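Structure provided below as structure tokens; questions to follow.
Entry: chain A
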Amino acid sequence: MINIDSRSSTPIYQQIIDGMKENILKGILKPGDKLPSVRELSALITANPNTVSRAYMELERQNVIETIRGRGTYVSALCQPRMEEERMNALKDNLKKIIIEAHYLGLSKEDIINLMESSYDFDEGKENDDKR
Partner candidate 1 sequence: MLYSKGNGGDVMKYFIKGIFYKEFKMAKWFFFILTGELLYLFNLSFMNNIQFIKDAVKKGNFNYDNYAYTFETLFSNTDSSKLLFIISIILFASIMVGNDFVNKKYELIAALPYKREEIIITKYIITVIITVISFTISFIAVLIAYKNNETLLSCYLSYGFLYKFYSVNLLIYIFIITFTMLIQTLCGKNILGGIFAGIFLILPIGLSYLLEEVFRMVFFIKMRFGNYDFLTSIYNKIESIAYYISPITYGTDYEKSLNYGAKIIILIAVIALLIYLMIISFKILPFERCGYISIYRLGDIILKIGISFCTGLLAADILAANLTNVFGLYEIDKTLVQQYVNYTIFYSALCFIGVGILTYFITNKIIKLSKS
Partner candidate 2 sequence: MTLMKVKKMMIRGDNLISVINANKSYPYKKALSSVNLEVEEGSIFGLIGPNGAGKTTLIKCILDIYKLDSGDIKIGGENIRNNPEAKAQIGYVADENKYFTTFNIDEMIKLYKMTYKNFDMDRFNELNRIFKLPDDRSIGRLSKGMKMRLSLMLNLSIRPKILIMDEPTSGLDPIARKNLIRILLDEVAERKTTIFISSHNLGELERICDTVAIMNEGEIKYRDSLENMKTSMKKVQIAFKEEPKIKIEEMKEFRSVEKIGRVYTVLTKEFNQQLISKLEKEGMVFYQEINLTLEDIFMCCIQKGTGVM
């Protein structure tokens, strides 16, 4: 459900927040879905309950989730995932990784730009192929 990387530089509570948002984005969690309690989630992902509790509080502050007394915690019905921003960040990360890889392969900035442009051509070509 949510993967925690304890070795990452991102604090765990942030990873939980991001993980939750990602699940909502992907549609794994829909508005109105019941979330596991702090205790349940901490057991599930093997994380400190204090950390989980903090993540939940932050998610609630951001109106991503809401707690109904006596009933539990649910994905906020009003939740409007900021799709663009999350995916944008993921894209940026991936791009950066590719650039580093290219750099190690010995490509200069120009080479990389050329590669990109040829990718565009290739893509357009492929699109045309598909359309046939």
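The rule is simple: a residue touches a chain if its C-beta (ideal position, glycine included) is under 8 Å from a C-beta of that chain, and two chains touch if they have at least 3 such contacts; residues count from 1.
Inclusion criterion for the candidates: all candidates are chains of the complex that A comes from, given by their letters.
Just so it is clear, the structure is predicted and the values come from calculations on it, not from any experiment.
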| item | value |
| --- | --- |
| Pick from 1 or 2, the complex member that touches chain A | 2 |
| Candidate 2-facing residues of chain A, complex | 4-13, 38-39, 42-43, 46-51, 100, 103 |
